[in-house]
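Before I ask anything, here is the structure I am working with.
Missing here: one protein chain of the complex. Every other protein chain is in place.
Showing chain A:
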């Protein structure tokens, strides 16, 4: 986590004012980190799902489970103070959840075929 700028430290929990205290570049860097972690986790999760031989719905359930775990991990990495790194909760929980799906399906299929089909 690069972008914890000083002014955001002032943002205490009850202060919900409209003054943006987040540095835009740092915010962007944080978003990029989220994107990378999600992509990485979706690839790893695809391989895991394939090796364990999940088929059908259970694989997708595993995907969303992994995404949820990633979200929790990211929040933990942010020290449970999401508002000092991001604008809203949505950014850390929902962003890029569907973007990794294609990678997940690809690696799921790949691992599943190699291990179980042939």
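Everything below uses one rule, namely that contacts are C-beta pairs under 8 Å (C-beta built on N, C-alpha and C of every residue); 3 or more make two chains touch, one makes a residue touch a chain; residues count from 1.
Just so we're on the same page, contacts and distances are computed from a predicted model.
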item: Omitted chain, identified by the protein name its UniProt record gives, among "ER membrane protein complex subunit 3", "Replication factor C subunit 5", "Phosphatidylinositol glycan anchor biosynthesis class F" or "Putative zinc finger protein bud20"; value: "ER membrane protein complex subunit 3"
item: Missing-partner contacts on chain A, residue numbers; value: 10, 12, 15, 17, 19-20, 24, 32, 35-36, 39-40, 42-43, 49-50, 53-57, 59-60, 99-100, 102-103, 105-110, 112-114, 117-118
